[in-house]
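Yeah, one chain of the complex is gone here, protein chain that is, but the others are all in their spots.
Chain nomenclature is as follows: A and B, assigned in order of appearance, with residue numbering initiated at 1 for each chain independently.
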Amino acid sequence: MTVWEIIADILIYGIFVYSIVLLFFYIFIGAYSIGETRDYLRKNSFTDYRTLATSSNAPSVSIIAPAYNEGATIIENVRSLLSIYYTNLEVIIVNDGSKDDTLQKMIDTYDLEKIDFFVIYQIPTKNVRGVYKSKNPVFKKLVVIDKDNGGKADALNVGVNISSHDYIVCIDVDCILEQDAILKMVKPFLDQTDNKKVIASGGVIRIANSCIIEDGRLTKVYLPKQYLPRMQSLEYIRAFILGRMAWARLNGLLLISGAFGAFDKEVVIKCKGYNHNTVGEDMELVVRMRRYMEEKKLPYKVTYIPDPLCWTEAPETYKILGRQRNRWTRGTIETLALHKKMFFNPRYNLLGMISYPYWFFFEMMAPLIEFFGFIAFLIMAILGMIAWKIFFALLLFIICFGYLYSAFGIYMEVITYNQYKRKREIARLALTALTEPFIFHPFVVWAAIKGYWDKLRKNSNWGEMTRQGFAKKPATK
Amino acid sequence: MDNALKKIITPEVLYALSYFFLGLFLFFLAITFINLFVQKWRYFTGLAVKEKINTLLQKALFTMQEDGTTLYPVYNKQELTLGTNAEKQIAIDELIRIRKNFSGESAENIINLYLALNLKEYSKRKFNSGFWHIKARGIYELYMMEQQDAAREIYKHTNNNNEFVRNEAQTATIHFLGFEGLRFLDTMSTPISNWQQIKLLEQLSALEPGSMGNLANWLNSGNDTVVVFALKLADIYQQFNVYNEVVACLNHKNEQVRWQAIVTLAKIADDTTAGILLSQFFKERFTNKLNIVNHLEPVATDNNLDFLLNVLNDDNHLLKLGAANIISKCCTDGMDIIRQKALLEPNPYEPIYRHIKSLHKA
Partner (left out) sequence: MVKILVAEDDRLMLSAIEFRLKKEGYQVITCPDGKSAIANIPVHLPDIVITDLMLPYALGFEIISHIKLIREKNIRILVLSAMGQEKTVEEAFELGADDYMTKPFNFSELSIRIKKLTKQGA
C-alpha cells in the first residue's frame, strides 16, 4: 500500500464513520424526543399555571430586554411586555447607548424619572448613566436603564446587575411573548424534586412572518408566505420540537436562544454573566454555566419547554439570513474554542463526552466537511474519478433521509402544538422541505463557510476592536 | 474505493434504503394529514359539546324565581347525554374551568350538573386507571367537583411513588380536609417540589386558618422538603409556638432549609431573635448572610448598631446596601448615621445614601 492509499483509506473510513454516527444521532434524537414530548404534555395537561399569578409565594422574576436604536417600535414592545401575566415581575429595558430617541420616547410615554440608584457592578460592565422609573403607579413594574454603548452581552449584564429578583428572563425586545409566557417559563425551576438545581431553562422560538400582530399580540398564525421564512419555520420545528427536546431529556442542552431564555440569577452572577467578546454570547453563557456547575461538582439541570411562547421575525432576504448564519457559525467556533478543555474530557461527564463533541463534529465541523466534500467532488468529477452509479445512489439515500426527518418533524408538530392548522399550510411546508437540499441547505453551508473565513481573518489581525452593536435581526437560533 | 466498504454499500442497498425512507416519508405525511382532519373534526364536535354545556350552565346557574332566589334546576334526559369519552372530557374541562370562578350556591349548582351528567363515574374510572397521568387527572376532577366520598381512597395516594399522582392526591386531601389534611406530612418520604408547595399553600389560603398540631414534628422531619414546607407554614400562619424548632433549623445541613428558617424566624420573631440571627450571620456563606441582613428589619434595634456598622463596612456592596437600609429603618437617627458615613467616605457611601433615601421616598 502506498502512503496515498492509506490516506485515502483513512479519509474514506473517516467520512463513513462520521456519516453513520450522524445518521444515528438523527434517528436517536427523533426517537428520543417522542418520550420527552409525551411526558411533558401528560404532566402539564391540566396544570393551572395561573396559580403562579395568584400566589404570593411565587418566585420573583425580572425580564431583561436590551434595546439599541429601537425608537420606532420600543413603545409598542414595552407595552406588550407590561401586559404579561405575572405579579412578582420587573421589566428591565436596557438602553444600550442608542443613537436615536429610544430613551426619550420611553421617558415621555411612561412618565419616567431618574431615580437615585446605587448600581452594584457584580458583573463588570460599561458605565450606567441612569436608572429610570415611572411616576405613574400603573407602570410600577417598569425599570429603564440608560448606559454607555457596549453591545448586547454588556447590556444584558447591566440588566442582571440591576435586577432585584431571583430569576431572570432574557429576551430580544422585538420578540412577541405570549402573556402567560413567564408563568410557563418559571415552572421548570419549581419542578425540581431531586438535588439537581435547575440553572437555566430554554423556550421555543416561533417564526412570526406573515402572522397577524395587533397591539403587540399575535392574533392569527399563518405559515410564512415567503420562501426563506417558511424554510426557517421548518428548520425551527425540527430544531425545537425534535433536537432540543431530546437534548433536554439527556440533560445535554448547550444552547438556549438569546431571544428567549430563563436563568437562575445567582448562578449567572457567579459565572460573571454574558461574555461580550463573542458573537455567540447566548450559547457561551449556557456552556459556561454548565462548566461551572461541573467543576464545582454541583448537581444541576438545564431544561427546556416546548410550548410556543415567543414569536420573532425571521430574516426574509438571503443577505440578512447569510449574515445571521455567518454570526452563528462564529459564535459556535468561539464558544467551543473558549471551552476546548472539555472536549472528550470525562471530568465533565455527559457535557464533555457527548454534548461538546456533538457540537464540535456535527454543528461546527459539518459545513466545513460538506464544503470540502463538494470541492473534492468537483475536482474528482473533472478528473473523471467519480463512480456515478454509487454517487447517485448515495445522493438519493441522503436526500430521502433528510425528507423523512422533516416529515417526522412536521408530524410531531401537528400532533403536539400545531400552529398551522390548514391542510394547505402543511402541504406547503412539506413541499418546502423537498426543496431544502437544493436551495436552502447549500446556502446555509455557504454562509457558514463565510463565517469561518471571517473568523480566520479577524483572528489574524486581532487587536482591532470591532464593537458590534446588535445585528438588526437578532440571533434566534 | 476500499473493497470492504464496497461490499456493504452497494447501489442496490442504498436504493432499497432510499425507497424505505421515501415510503416512511409518505407515511408520515399521510398520518399528518389524517391527524389534521381528525383535529378539525374534534374541534367542531368539541364546539358542539361546549355549546351544550354552556346552555346547561345557564340553566344551572340561573334558574331563578321571581323574587330572585334560586331554584334547583331541572334538566331533561336528552340534554344530559354525552357520547364519547372525548366529549365527556371536554364537558368536564369546561365545568372545572367555570367552577374555579365560583363559590357558594353557584358552585354547588355546577357540581350538581356534573353529577347529573353522570361524569363522576367517568372521573372515578380514571382515578382507578393504571396509568399515572390518567389517575392524576381522575383525582383532580374528583376534588374539583367536591366528591368527598372519594377522600379516603385518594388519601392513600398522598405518598404515591409517582410524583403527579401524589401531588394531586395531596392537593385533593387539603381540599377535602383543610388543615387537618396536612397530616399526610407525618409520614411523607417523597420530596415536595416547590411548585407543589405553592399549590398546597394556595389551596390552604382559601380556608380559615386551622390547627397545625404536628407542625413541630414536621419541622424535625428527615425529609428536607417537608421541613421547608413546614417553615413556610410557620411563616405564613405566624406559628409562634414552634419558635424553638425554627431556631433549631438554623443548624440544618441543608442550605435551603436554613434559608427558609431565617425568613420564617424574622416573621415569628421575639426579642431574642436579633441575637440569634446575628450569630448565625457569622456561620453562613454569602447568600444566607445577605438573606439575614435583608430580613433584619422586624428585629433590629439600636442594640445591633455595632454589628450593622460592621456589615456596612463589608467588602461586598450588596451587604453594605442591606446594612444601610436596616440602619436607616431601625436605628435612632439611622438616616443621619448613613449621611455621616457618606460625608466621611463619599465613595461608595454617597450613592448608597441617595439610594436609601429614594427608597424611603417610594
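Brief remarks on what is shown
Operating definition for what follows: a contact is a pair of C-beta atoms (placed from the backbone, for glycine too) under 8 Å apart; a residue touches a chain by one contact, two chains touch by 3 or more.
Predicted model, so just to flag it, every value in this text is computed and none were measured.
The hidden chain makes contact, of the residues A:Ala8, A:Ile27 or A:Ala53, with A:Ala53. Shown as candidates are B:Glu94, B:Glu168, B:Asp235 or B:Glu284; the residue that touches the absent chain is B:Glu94. Touch with the chain omitted from the figure is made, among B:Leu80, B:Ala107, B:Leu177 or B:Leu318, by B:Ala107. Residues of chain A in contact with the chain left out of this view: 50, 53-56, 82-83, 85, 87, 136-138, 140, 179, 215-217. Annotation for chain B: contacts to the undisplayed chain at residues 50, 54, 57-58, 61-62, 64, 68, 94, 97-107, 205-206.
As a convention for this text, only the chains that are shown with their structure count from here on.
A straight line joining the Cα centres of chain A and chain B is 29 Å long.
Listing the residues of chain B that touch chain A in their complex gives 1-2, 5, 9-11, 14-15, 17-19, 21-22, 24-26, 28-29, 31-33, 35-37, 39-40, 93, 100, 133, 137, 140, 163-164, 190-195, 197-199, 201-202, 205, 225, 232, 287, 317-318, 321, 348, 351-352, 354-355, 357-358.
Chain A meets chain B in the complex at residues 9, 12-13, 16, 42-43, 45-46, 48, 51-52, 54-55, 57-59, 115-120, 122, 187, 189-194, 266, 387, 389-390, 392-394, 396-397, 399-401, 403-404, 407-408, 410-411, 414-415, 418, 421, 423, 426, 430.
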